[in-house]
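Have a look at the structure below, then the notes.
Only one protein chain is missing from this complex, and each of the others stays in its spot.
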Amino acid sequence: MFTAVTFALRRAEPAPDVVVVGAGVVGAACALAAAEAGLAVTVLDRGPLAGGTTSAGEGNLLVSDKPPGPELALALHSLDAWATLARELTERTGRPGGGFEFEAKGGLIVATGEAALADVATLATAQRGAGVTVTDVPAAGLSDLEPHLAPDLAGGAFYPQDAQLQPVLAAAHLLARARDLGARVLPGTEVVGLLRSGGRVVGVRTAGGELPAGAVVNAAGPWASAIGELAGVRLPVLPRRGVILVTTPLPPLIRHKVYAAEYVADVASDHAGLESSAVVEGTPSGTVLVGASRERVGFAPGMPVAVLRRLARQAVRLFPVLGGARLLRTYRGYRPYCPDHLPVIGADPRAPGLFHACGHEGAGIGLAAGTGLLVAQVLAGRTPDLDLTPFRPERFEEPAA
Amino acid sequence: MAAERQLDGVREGDTAGVVDVVVVGAGPAGLAAAVEAATAGARVVVLDDQPRPGGQYWRQGPAGPGRYHHDRAGWDRLAEGLRGQVAAGRVDHRPDHQVWRLDGPGDGPGDGHRGALVVVHAVTGGRGADGEVPVTLRARAVVVATGAHDRVLPFPGWELPGVLTPGAVQALLKEHGVVAGRRVVVGGSGPFLLPVATALLQAGAQVPALVEAGDGRGWLRGWRGLAAGTDRLGEAAGYAAVLARHRVRPRLRHAVVAAHGNDRVEAVTVARLDAGGAIVPGSGRQVAADTVAVGWGFTARVDLALQAGAVAVPSPDGGTAVAADPFGRTAVPGVLVAGELLGVGGAPLAVLTGRLAGTAAAAHALGRPVPPPAAVADLLRRRRRATAFAHTLATAHPVPPGWPGWLDDATVVCRCEEVRLGRLHEAIDVLGATDPRTAKLLTRTGMGWCQGRSCAEATSTLVAVRCGTAPEPGWNVRPVAVPLTLDALAAGDDDPS
Partner (left out) sequence: MTADRPDGARFSFDGSPVPFTPGQSVGAALWASGVRSWRSTRHEGRPRGLFCGIGVCFDCLLTVDGRADQRACVTPARPGLDVRTQVGSGSDGG
């Protein structure tokens, strides 16, 4: 709930080149990249900036949990983009970490048993071939990386490229920079329709009036399918609820992102019930975050105690010292996922003028910067740095090969 | 990991350890609810986070009520009632139990909890010595009577040691036998300031300034109205006499607008307020003090009721209350509220609403209808009158709208995370926040240990002032009502589903 701040859309101003629907981290990245490419951008969100899934994110920027494939390629590309953004914004503002607590702290996958450890090693080998830096870590080497890890783990793998940031700050800083470059950001402005001319999408309709635009970017997170519907195109993005535990502020205990090998299997699974495996990290403020449950319950708002208990058990299994840490609060969000667990990025041939930047599931924070660059390239008529074929929006309607 | 404790107070033959009525809180409302429910035949478990019953109003040390105890007759009545029901085995009173979560009856898979019972998640132990132990109760009805805490507002220097709330002064005195200081400035607004100031004087402290931001009409209305049928007029006269004897003259339309000192408070600035609550220029005067107690009425502790699905509504004093019918029944079957959660109104009203909620809770638990209005007509009538009266009192002690003007960018707004007003402004001006939640996420205001209990209301106003919008009361929802260890969380009983 928030106080809607509706701005009157003045028709006297020239129509923007791009309207971005959604002021979360993906929309913000698209807006900034488009503005940097010289395009006039307006960002709309029915709520406040970063008020959707972005505000429920953990801030994961991971390559470690992705097997070779288009998503991993996008993650590598996006991690570079994030590091560049953080550096540039730090130079510009003087704030460390870009102003959004960007930290290339590295990630550590741990295995509780030998079978899981073998899976970790196999994945690491494949990932190395795809450009990921990863070091196998034997059991005896774990405590050097994480002194508080349980002593009975089988081993793991360390990924120095994994990073972390604070998602709401990131979205806000990207949008602020975009505004510096002339973009407009209008929270409290819901898109209720699209403007069409022939078959083209030529703008949006809001409660405050019509806004013509050269292009519309759908960055509406778990609500992206509704935007697709406004254009008459099917976009099977569904919500997958996740809950995060937050501890009270603690002295520094955990140095990297640490998670159990089961997390990788969970990310890729289709199981409808509760799945959770612990992802644990410290933050600059001293709190420790524990994720990451996954439930397919639509937009049900609860945070069941059974989910909280399971996350707590898993966290303590990895870090016994967390047993004495206190739960301060919990929060939840809805990951937007597609049936094939790949995002939707690029032009929609079914509705020219409409572009998508959505469906990133639980990797939205990490993939946002790269997505923004790619979408801006497409909007500017340039060849994108990555082949967007795997992310094409019309893929769900193609007959199976 | 600690194992879950076994329950007492469970009806013989109950399946799965279901309790008829759980009452959360053992203050005036909770005790009244427990005694009434037990009298009506229900088996009751009272969970209270304090070591002794009484809540804030009847706070006492192990030796029992002392010289600062209010309404001794009322306390004796309830204490006797509780003793009787405990002896009869109908009430199981559990001190030192902290309820961190309340789940109303659920009906969807997304809730993780099906069935018609209310689930109460608590912990006990863990205060400095042992580890915490989880306690999970399933009840047919729960009465949330968690009371209130002082409402506070930031002002320059409020984070200095020695700046307290009026409630802290009373707790130190009534429970611990400690006088808060030698020279204690008392300020803010509301009838509560009078008993605080007089108790300090009677305990031997000096009160160099007693400042009330309102114009005094509220105090007159307050005591006249409360007097009906009780000893309150005599009580009010008593306060006035103590103040007069110690030559303490309350200064109306004045406020403590700053505290000064290095590592503890040494002085305050008291200033006159205009009709809008802004400082009258040039009116500030320094008053030496080693202790400062400032409060603006009370904030009801609605967390558990809202967690369970009850609806928040604005209360007449500008705070948040829980929507309920005259029996305290919320929109969620089996979840009732009593006392300050219905709107801050003081102890006598809390006892009335507690009795009504206890009656209705027992009826719900035992599968009977509530008594017809005629049977509880007297209770309902007294409740209506006391509520109307509390409303009048609340509107006579508004928080002065101009208080944000007393602050500057260096003023600490969020005590826990040490966020100063300048950072909040930056989140709005530079980063584009347009609402309190976004401002919170960008600055950590309200994200520390107290989860906004000291700063959420103030932040809502400060954000609204900067954005030129209307404040959003009740935006701060707490899914965890009190911090608990991950061990205690992990060890608890999973809900039946």
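All chains are identified by letter, namely A and B, in their written order; residue positions are counted from 1 within each chain.
One rule holds for everything that comes next: a residue touches a chain if its C-beta (ideal position, glycine included) is under 8 Å from a C-beta of that chain, and two chains touch if they have at least 3 such contacts.
This structure is a prediction, so every number in the text was calculated from the model and none was measured.
S.K.: Using the definition of touch stated at the top, determine which of B:V169, B:A236 or B:A360 touches the missing chain.
M.R.: Only one listed residue reaches the unshown chain, and that is B:V169.
S.K.: Which of these, B:E36, B:D71, B:D150 or B:E340, touches the one chain of the complex that we don't see?
M.R.: With B:E36, B:D71, B:D150 or B:E340 as choices, the missing chain is touched by B:D150.
S.K.: Using the document's definition of touch, tell me which of B:V18, B:V179 or B:A331 contacts the absent chain.
M.R.: The single option touching the absent chain is B:V179.
S.K.: Would you indicate which residue among A:P14, A:G198 or A:P252 is in contact with the undisplayed chain?
M.R.: With A:P14, A:G198 or A:P252 as choices, the missing chain is touched by A:P252.
S.K.: What residues on subunit A make contact with the chain left out of this view?
M.R.: Its contact residues with the unshown chain are 148, 248-253, 286, 320-321, 324, 326.
S.K.: Touching the missing chain, which residues of subunit B?
M.R.: Counting over the whole complex, subunit B touches the hidden chain at residues 49-51, 56, 61-63, 127-129, 149-150, 152, 159, 161-165, 167-169, 171-172, 175-180, 203-204, 263-264, 301, 415-418, 448-450, 453-454.
Throughout what follows, only the chains that are shown with their structure count from here on.
S.K.: Between subunit A and subunit B, what distance separates the C-alpha centroids? Give it in angstrom.
M.R.: So the centroids are 39 Å from each other.
S.K.: Tell me, which parts of subunit B touch subunit A in their complex?
M.R.: 1, 100-101, 103, 106, 108-113, 119, 121, 131, 417, 427, 430-435, 437-438, 441-442, 444, 447-449, 451, 464, 467, 469-470, 472, 475, 478-480, 483-487, 489-490, 492, 494-495, 497
S.K.: Could you pull out which subunit A residues touch subunit B in their complex?
M.R.: 1-3, 5, 48-51, 55, 168-169, 172-173, 175-176, 179, 185, 187-188, 241, 245, 247-249, 285, 295, 297-298, 300-309, 312-313, 315-316, 322-331
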